[in-house]
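Every protein chain but one is kept in place in this view of the complex.
== chain A ==
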Amino acid sequence: MSNTSYQAVIARKPEIIKKATNIDYAAFESGEIGFDYERMMSQVAYSLNKIRQIQQETGVGNTPLLELKNITALARQLAGPGKGARIFIKDEACNPSGSFKARRASVSVYHAKQHGYKGVVAATSGNFGAAIASQAAMRGLKSIIVQEVFDSRGIGQPEILEKGRACEAYGAEVIQMTVGPELFYQFLLVLEQTGYFNASLYTPFSICGIETLGTEIAEQTLLATGRKPDAVVVTHAGGGNVTGTARGLQRAGCESTQIVAASVDLKGLHMASDIDFNRKSFTTGHTGFGMPFATSPDRADVPRNAARPLRYMDRYVTITQGEVFYVTEMLAMLEGLERGPAGNTSLTAAFVMAQHMECDEVIVVQETEYTGAGKHPSPQLSFAKKNGIEVRRGNPIENVPGKAIIIPEHPGQINIKDINLDRVRQSYLRNALGSVGTGALHPQDIEFLAAETRLEAAIVEKKVREIQANL
């Protein structure tokens, strides 16, 4: 039997992951840090037609695009004359397992089955677990989900507890862990012991499965309004949602559609902190994942992340927890749709953005997700109060992540904050150069960094010189 100590298992990571994903990532790498992302996507991922067929087999996708007429009317009341775009929402809660994650899981599970794996393993505290378990149930594979759930007092985040319950409902073995990145060790151990497929959120299979969300939005918006969406707002965490949706929109000819990433602002809370863990009311779609994954995408459970959000976002905005709870109520009360939490993050941003757009323009909120016990605003706020977080009506600018949740008194108080993408690109470059130090870069590296940051090669070269001079 092999050594199962922490150090020994982490040291075997490359071979374990290779066996469990069956992708030769090295084949797409060149130079010092360069890697041919598009070639990986075209060679490893499936074609759009094949993805549609795979998803049709398990009832994934083709969700309705709903016009939010009352919320649009409300936004127009708050907006200046002639302003107030039509707001649409893609009701992704209609997917099996209740979120867009079914798209992501569908191709991974199909691929695992085709390649003779007997089961799939995923490390996720989110909707992806239920999506994998549900798709695995349909295709007759076993599933194991490794979740970060509890703090050291044994207190579970309500939303994650619910997601664990959902995984079990679909027949998954759920491994529940306390806070800490060493969850990855347990994950590797399970992969090694079972020989199952690594149904990572971040393989080309996962990301290509989201592309149909983008193509459907393009087609349905055109049908409903006679135009392509002017903006699509995407709740952003690990970056797959932005990446896959934007790729799909591009495939469908929506090159000029603005892609807006939106995250709940959790600045100041440490994601690996046993104390901070239960001081937040959102478990995804927040800056705690959104920023690190934008500035350093290759931090995932595969060597090269197929989610590369910085390549696709035209704008990145944040909103506060209290604003999203308020808009969750708005969606239920004005539109008769009880949904969320994560999808309502992008709805909150869209509600503000619509007020600055022309009335004949169209803004699409790219997803909803199912709600339920633990996930709903009332259990989350009950939990927050129990953990000593102040909750009150007021002006959302008084929000302090981990300390105060401020529910707006009026819809006009809802606001978005822009994250400066130039700064995000700068930290991306600093992170990317971390492994090279002051060493020389090859032309392929510069080309890669230019694609990653959407900057001219000459500008990248200049920035690289500046960063290296300061090392």
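Everything that follows uses one rule, which is that a contact is a pair of C-beta atoms (placed from the backbone, for glycine too) under 8 Å apart; a residue touches a chain by one contact, two chains touch by 3 or more; residues count from 1.
The criterion applied here is as follows: contacts and distances are computed from a predicted model.
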**Asked** UniProt protein name for the omitted subunit, picking from "Tryptophan synthase alpha chain", "Putative DNA modification/repair radical SAM protein", "ABC transporter ATP-binding protein" or "2-amino-4-ketopentanoate thiolase"?
**Response** "2-amino-4-ketopentanoate thiolase"
**Message:** Touching the hidden chain in the complete assembly: which of A:Pro158, A:Gly214 or A:Gly238 does that?
**Reply:** A:Pro158
**Message:** For the chain left out of this view, which of A:Leu191, A:Leu381 or A:Leu429 touches it?
**Reply:** A:Leu381
**Prompt:** If the hidden chain were put back, which of A:Ala11, A:Ala26, A:Ile275 or A:Ala457 would touch it?
**Reply:** A:Ile275
**Request:** Check the options A:Ser30, A:Thr178 or A:Gln468 and report the residue that touches the missing chain.
**Result:** A:Thr178
**Fill in**
Out of A:Ala122, A:Met330, A:Val365 or A:Ile419, the sole contact with the unshown chain comes from A:Met330
**Request:** Just the residue numbers, please: which parts of chain A touch the chain that's not shown?
**Result:** 6, 70, 73-74, 77-78, 119, 142-144, 150, 152, 154, 156, 158, 161-162, 165, 168, 171-183, 185-186, 194, 270, 272-275, 325-326, 329-330, 332-334, 372-374, 376-383, 391-393, 407, 410-412
